[in-house]
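If you scroll down you'll find the structure; I have some questions about it.
Note that one protein chain is taken out, while the other chains of the complex remain in position.
Labels run A, B and C following the written order; every chain starts at residue 1.
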Amino acid sequence: MHKEPKAPIIHKKTWGDYCLLGFQAERLAAEAQPGQFIMARPSDSLHPLLRRPISIHSVLDDSIEIYFQQTGIGTTLLGQKEKGDFLDIIGPLGKGFHLESSLQGKSVAIIGGGRGIAPLYFLAHRMRNLGAFPRIYYGGRTINDIPLRQKFEEEDFEILLSTDDGSFGFKGLVTALFQKSLQEFSPFRIFTCGPEAMMAKIAQIAHDKDISSEFSLEAIMGCGFGACWGCVRKLRKENEEEWSKICEEGPVFQGDQIIWEKEEL
Amino acid sequence: MHKEPKAPIIHKKTWGDYCLLGFQAERLAAEAQPGQFIMARPSDSLHPLLRRPISIHSVLDDSIEIYFQQTGIGTTLLGQKEKGDFLDIIGPLGKGFHLESSLQGKSVAIIGGGRGIAPLYFLAHRMRNLGAFPRIYYGGRTINDIPLRQKFEEEDFEILLSTDDGSFGFKGLVTALFQKSLQEFSPFRIFTCGPEAMMAKIAQIAHDKDISSEFSLEAIMGCGFGACWGCVRKLRKENEEEWSKICEEGPVFQGDQIIWEKEEL
Amino acid sequence: MTDLSVDLGFLRLKNPVLTASGTFGYGVEFTPFVDLNKLGGFVVKGLYFHPRLGNPPPRLVETASGLINAIGLQGIGVKRFSEEILPRLKNYETALIVNVCGEDDEEYAAVVEYLDKQDGIAAYELNISCPNTKRDGRCPALSPETTYAVVDLVKKTSVRPIITKLSPNVTDIVEIALAAQEGGSDGIALANTYLAMAVDVEKRSPKLANVFGGLSGPAIKPLTLRMVFQVAQKVQIPIIGIGGIVSGNDALEYMIAGASAIEVGTANFVDPETTTKIIQDLEIHCRKAGIQSIEQIIGTLKV
Partner (left out) sequence: MTDLSVDLGFLRLKNPVLTASGTFGYGVEFTPFVDLNKLGGFVVKGLYFHPRLGNPPPRLVETASGLINAIGLQGIGVKRFSEEILPRLKNYETALIVNVCGEDDEEYAAVVEYLDKQDGIAAYELNISCPNTKRDGRCPALSPETTYAVVDLVKKTSVRPIITKLSPNVTDIVEIALAAQEGGSDGIALANTYLAMAVDVEKRSPKLANVFGGLSGPAIKPLTLRMVFQVAQKVQIPIIGIGGIVSGNDALEYMIAGASAIEVGTANFVDPETTTKIIQDLEIHCRKAGIQSIEQIIGTLKV
């Protein structure tokens, strides 16, 4: 983990309010693991004050890509940066997905909803390198929310698409698409990132089918590196219940560690 | 006076920390008088909060130019805007220099220090149109602080230049240059904008030589249109002493109205 | 159509959006930007009995998302106000509220007595909370006793409703609000500015000639919002929320926390059209949320 106050932006692509930024960051690129994130400073103004947590979307030699949705003031400012501007970041942060050699030769399901796809592209690549067979499920509300589909397709990933409104691919939630596909597909493990309700549903499916699963959680973060205790969530642990820091122990957790809010199941 | 929330920037030029921005603003261009100013919003963030007062530097058909120095957070943000961006402004504000027809055929001295030159270019043009003979005195700390000299020269204005360090023109303060020139030059009126100490000195000279004079004053402004009472200064008036609003009664005042701080004379 | 009107009991407003005293001049300064008739009402600059010079400049300093002012209530006094300003405002169909100041309790009463004889005023806002007129920010609103005393005195004189404007610079805002209520105040305006200062490091001197000033703007919103919520739990009279409001969302936060109306202050300088935009935003929010009358959202915070 280190600070990179002036990482030069080398490319940018936008689709509506989704934005892909590539920036040079040699050390970060060398260290990053899928599921880890950076804390990016929206601007050097005193408002907005805090950095924003953004997943590492891909690593190419000495550069990093991030993929994010402009949903509020901070991500909007990040999306206004252009090639040639600089990013002020800290990273890589947190603990990512587990990439065990035992996954070699296994089929795995990678399920992303909306901007939740961000860390999963990196993961898909590493899975393939590991010799696992990733199948990607990628859903969004409309066709506009799944702009990365071509990228996956061009790189010959097996990918299943869904939109809530049926404007592209399977009509319905990506959770329904996944559930349906389990009639013909038995993943060894499931990796998921997306809205809380979607992840809760996947967790239930995984639990019912007894498939091991990993989830990348979100939380409002003050620091991103364990110093503020702002990002906590209750996790199921050996015998004690305690507030655990998402930024340090996560953001990726095993399905059976996570306690989902009742109303979202 | 009106608000122009999205005046498109049509050209930009910079010299070090000095910046010239041209933007389209038809109504403003039609109404503006030399010495009047606009209130420009540095950004739409909540910080910095207030608009910044900036003089109207020139009027060309349906567009306006401003010329400013990036001295703090607000002017730095304004200077980061590019052609194609928008300016959020209110104007024209305040009362400008007096352009009386009696000035026709008269020699007048226009004296600007550093960024104080901003309103004087517009004034020089109007003086010329009026049939007066403006002679411009333009001083700065170094050659880098008088970037507009060529513009005046190219437009055949009579211009005398000074730099404190002698890197261009007369070596010394523009006040000294002006004082020296009074041996051979008798202006009918003096128009000045610049640092407070410089204006105080010019006021003294004008008073000693009994030349009528006008000064464009600066003050920290909350609103720019008379609503906050933040911009006041004590002025010499008929019989009462009271705090007068610079934004409304000024920013241009007659020399004999202004009370200069003792230590600056 | 959503009904944006709110009934304060003593005063019905066409919508909950007012302007804060000292940030809207005497109203007329804003006619190039705002149709005053569209406002719920506006509160004019603080008035003492006599004209007042105010503090020497510098009177303003910007801070992070905030503004410190030490205007010191420069103003024209009740006589000139009644003769020069009131006639210009009488044709507007909106609630005109006068912010009433005093060096002592008697001056507040004198201002109200004088204005009681004038037409076109909907209510008085008793400014017992200005931090800029005395050194160290002293004012009646800092204790329940002094609050009660001035409210009680003025209420006895006044023929019009009294809204007491409190100071946020206190340990227990609820106690002060209860004192104002007990004194007979018809409503609570919450709140004035926060006692603040800024230092010029090069000169090693205060940035304001008055040393202290009052902090306003978005920076303070979380603080005053908290106080509005606390007071709303305990007082029966309506609350007008004031502090850092720049958007419809801010206004809604205050109303959900318990304010029946709100005042927009510093934002009027930043964008003189803020009030109009907030009224539009309130309408849109209510329409989207299926709210028929905006009064339905007042004090609905689920805790």
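Simple rule for what comes next: a residue touches a chain if its C-beta (ideal position, glycine included) is under 8 Å from a C-beta of that chain, and two chains touch if they have at least 3 such contacts.
Predicted model, so just to flag it, every value in this text is computed and none were measured.
When the full complex is examined, the chain removed from view is found to touch A, B, C. When the whole complex is considered, the residue among C:Pro32, C:Pro87 or C:Pro222 that touches the unshown chain is C:Pro222. When the omitted chain is restored, the residue from C:Leu60, C:Ala177 or C:Leu195 that touches it is C:Leu195. The chain not shown here touches chain A at positions 1-3, 41, 46-51, 90, 219-223, 225-234, 242-243. Touching the omitted chain from chain C are residues 61, 63-66, 68, 136, 142-143, 169-171, 194-199, 201, 203-206, 211-212, 215, 217-223, 225-226, 229-230, 244, 249, 252-253, 256-257, 285, 297, 300-303. Touching the omitted chain from chain B are residues 46-47.
The criterion applied here is as follows: only the chains that are shown with their structure count from here on.
Chain pairs A-C and B-C differ in how many C-beta pairs they share in contact, with the greater number at B-C.
Centres computed as Cα averages put chain A at a distance of 54 Å from chain B. Note on chain placement: the centre of chain A and the centre of chain C lie 47 Å apart, centres being C-alpha means. The distance from the centre of chain B to the centre of chain C, with each centre set as the mean of the Cα atoms, comes to 36 Å.
Multi-chain contact residues of chain B (touching two or more other chains) are listed as 46-47.
Multi-chain contact residues of chain C (touching two or more other chains): 64-65, 218.
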